[in-house]
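Below is one structure, written out as structure tokens; the observations come after it.
The complex is shown incomplete by one protein chain, all other protein chains being positioned as in the whole.
As written, the chain order gives the labels A and B, with residue 1 at the start of each chain.
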Amino acid sequence: MSKTLQPAASTSLGNGYAMLIDATRCIDCKGCLTSCKVAHQVPPGQSRNWIKVKDSPRQGRGPGGTRQTVFQPGGCMHCRTAPCLDACPTGATYRDDEGVVQVDRARCIGCGLCVKACPYDARFIHATLHVADKCDFCTSRREQGLQPACVDTCPTHARIFGPVEEVLNAWQQRLAAEGAKPLEGLEMVRPVNLETQPVLAYVNGTSQADWPPKAEQPAAMNVLAGAGKAVYGLGLLSLGAVCIMGINALRERGQEKRETEDQQGERHD
Amino acid sequence: MTTSATSRPGRRAFLKGMVAGGLLAACPVQTAGAPSSAPVPVPTETVFTTCDMCFNRCGVAARVTGQGKERRILKLDGNPHCSKSRGMLCARGNAAIAMLDPAERLTTPLLRTGKRGENKWKSISWEEAYTLMADKLRGIARDHTPCGMLFTPGADTHSQFVKRFAEAYGSFNVTTHESLCLLSGHRAFMDTFGEVPQPDLLHCDYAVMLGANRFEALVMPDTADAMQAMRRGAQLIVLDPRPTKTARLANEWYAIRPGTDLAFLLAVAHVIIHENLYDRAWVEAHTTGLEQLAEHVRSCTPQWAAAETDIPAEAIIRIARGLAAAAPRSMIYPGRRTSDYVDSTQIRRAFAIVNALLANYDRKGGLMSTPAVALKGYPLDAPWYDHNQEDRVDAAMAPMLFKAEGAFVLTREAILAGKPYPVKGWFLYKTNPLGTAPDRARTLAMMEKLDFIVCMDVQLSDTAFMSDLVLPAPFYLERDDPYFVVQGGPAGPAVMTRSAVVPAPGQCKPAFEVMQELARRLDLADCFNFSLAELKARQEAGLPGLKEATAEKGLLELDVPLYGLRAGQPFKTPSGRIELFSQQYADKGLDPMPVYQTPAKAPQDRPFRLVAGRSAAITQSASTNNPLLFELEPGNTLDMAPEAATALGLRDGDMVRVTSSVGEECLRLAVVPGMRADTVYMHTGYGGLSPARKRVHGVGGSIVALQESAADAICGNSAIHTTYVRVTRHTETV
Partner (left out) sequence: MRHLKSVLALTLITCLCASMAFAVEGNSRKGKFLYRKHCRTCHGVNASDLSPSSKVQADWKKLYANMGTIPCQKDWGAISDADKKDIFSYLHEFAKDSPTPASCQ
């Protein structure tokens, strides 16, 4: 059963890292794809990021400044309410102190539930390591004082990344340099307003027509959709415990019965 | 669904593990786990160099780990100090790392043992290779004069040493790859302005690109600057028969009929002149021939041009007025590859002429005069050979040939004809005519006329595959280079260099070393009486701060004025002015102003014009076999308009056979909405001959096998948009 997520009211980007993508600057050169692939040794045929295309080429002038073609780079949204965290049975997926959603490869058992749970299709099972893989906002590069590989390489500077405040300031400055009026607060930033509260936001009115993809939720997740994690865990635990106890009880009862029958040689119903 | 801010592994996870898989004891409690980026190794060092995946020469910051034999490059990033590249690196720049794999490379000299094209080789030592080359070169010089040897160096900083050797050896036949690309535009702009300008897109408010595809055929800083300018409201108008990414991102796009650029430009000139939309004082002060031009374009009305170009007259008028209103911060973007038609020089003259009317020369937002930057070197005292030819073999084949560049398609004809004299040997460095020169069969025929072909490259390209002796060159990351000047338009000029980041595999030797040793073997050691280190030292001595800046930032950016360089000096033209009317052309019997001719109709049996171009993920033939890039462009397709495909009963994905008058290729069809119905397109660099380049060997179609050979009538530059093809469904016959 698939689930389409609805826009939520909140537009906050949180207080960790954020990435703004001005998709109107993207020329689909695929520099970010290659840069990411090399930086993280992603196997052939797999990718942590992508570029989506909304395209209807038409001669003449675009009406009123609306673009006819938009290239939309994407990747893990590092959601503040990430479905993948809930889906992960081992806790290999977690959100670190900087708000970055990580995968602990040592813990990951490659079950693939997180891949199904992500409504943005941002995850995959690594072809050779057999663990979940996805964008991690280039943790290692950040530790070296470098920008993420996709941000660093972009020829048209379509991406802005950093701590939220810095990102918003940079966006303000860019608007000013472009001669556009900087807006107050966060209205100038229109993140993809989905229930998962992503920290990756698109600006300049990038169309969301083919976004997000339908996500396939694992059945177990659907049954307990909306329930708290503790309740979930406890509920399953008790259910499991009851089952196990029940099964044991039945076994014991059966055993007693056979022993009784053996002893008595006859059945009393 | 709520989540705690930090979901840490612990008891809950342990229990979940039990529930999910009945794994009662399988999840030991751990302390904080490692993030996803481990266990990729971390670089310990950054080494600056300059990318060589295309001509742009973007600054590179190589992230390196280890020493000596263990030294590895982990990542190539853009050099943030490099203004020309705006600190970035494209897909190809990133993918360069894959070329360090010895499996992708030539590592020893190879001598052909079977017939050419049989792919039978023997590894030989450099000693044997030098002995063979010296022997052959001596023989050719003796039997056919030094001009019997053709040298073709590619776009590379070591090519100067191949040219130096050619001059020392006495051959005038140096034919570069520029004659397959740039020369028509260079000829036109040189003959109009006396130099080749750089466009200042960063400050331009209104730019018209005719055919140039800057968001795919990346040029730095033009690509980044065009986007930046558009973001602040500059207008980009694109004329292209294809819906390229540039066309689709522009403010306006018209699918112009191929071959009619000149009609559009003459009509624009008509509007600007006859509506008096130009800066009369500037034009009168700086140009010559305005009166003749005004008369020349009197009948070139927008209505006339509309019928020729398929662009509405209203749009032509509006664009002309838009250019004029934004002048001098407007331009007809000069473009780069101008190897289109036999009258491309004249077409580009029209580009230059309209720019002159916009009064944008040497001004911000217009066409920039080139700042002169000279590097010291070792002048060559070449010997003079009395036993030699009078001139280049193609000297008489174009009235305004660039003597230092020649014209490959003309050189090829001369060699095939054996006239005016025979050429018997060919030395190629870092260029692949069998992958990039039109009419592949003709290049193969030319090679059959040659007794001795040496090809120096990093991989067994198609040309190397068909050669007699193949020499392994280092890849740019493995090589020391002299300093070189890079013009950056509004980013300013810079002096850059390369130092080897990692050692080259096997026995690769840089061209400098090879040419120096070869010179020594031919008693020409005096012509190479310096080491590369000495050359660099001399260059450093001649430019204070160069060494320090290179050490600190990877390059030296020159703080020089960018505009107003001419400062009242005459232009380097015969008249000393910008020549709208070219007397020197008239003196040579050429049209002094461009004259438009309606393109000939397509032949009935070949209705589609085949056009060329590229994507941002490939350069030309050298890059297509790179595994990282091949993943992005796994072969080429024939792009065709939906209505044309339907009429032929073809669907997207069908295998099609494409036939021109010189060749036939098979590849998959891609139906592309917006494509002109009379035009088809395919990427260059596929359908390769060389089995060593295994990804593109026989994969996709070879455009050069289809392209007919033609040359610009004035400078001999290749003309590759003159080919017509027919397209049919390809059915396998077993």
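FYI, a residue touches a chain if its C-beta (ideal position, glycine included) is under 8 Å from a C-beta of that chain, and two chains touch if they have at least 3 such contacts.
All values derive from a computational prediction rather than experimental measurement.
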{"item": "Chains on display which the left-out chain touches in the complete complex", "value": "B"}
{"item": "Identified contact with the non-displayed chain, of B:Pro312, B:Pro574 or B:Pro642", "value": "B:Pro574"}
{"item": "Residue among B:Leu450, B:Ala491, B:Ala711 or B:Val725 touching the omitted chain", "value": "B:Ala711"}
{"item": "Contact residue for the chain not shown (choose from B:Arg86, B:Lys136, B:His186 or B:Arg363)", "value": "B:His186"}
{"item": "Selected from B:Tyr333, B:Phe402 or B:Phe581 as touching the chain missing from the view", "value": "B:Phe402"}
{"item": "Option touching the unshown chain, where B:Glu413, B:Asp462, B:Glu478 or B:Glu540 are the choices", "value": "B:Glu413"}
{"item": "Touching residues (missing chain, whole complex) on subunit B", "value": "55, 57, 155, 172, 176-178, 181-182, 186, 190-191, 194-196, 342, 370, 379, 381-384, 390-391, 396-399, 402, 404, 409-410, 413, 484-487, 570, 572-574, 583-584, 587-590, 661, 708-711, 713, 716, 722"}
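Just so we're on the same page, only the chains that are shown with their structure count from here on.
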{"item": "Mean-CA-position distance for subunit B and subunit A (Å)", "value": "40"}
{"item": "Sites on subunit B touched by subunit A in the complex", "value": "1-10, 12-13, 15-21, 27, 30, 33-40, 42-43, 75-78, 86-91, 93-95, 97, 215-216, 218, 220, 223-224, 227-228, 231-233, 243, 245, 247-249, 251-255, 315, 616-617, 627-629, 631-632, 673-674"}
{"item": "Footprint of subunit B on subunit A - complex, ascending", "value": "24-25, 27-31, 33-35, 37-41, 44-45, 55-62, 67-69, 71, 81-83, 85-86, 89-97, 100, 102-107, 111, 133-134, 136, 138-141, 143-144, 146, 149, 152-157, 177-179, 225-230, 233, 236-237, 240"}
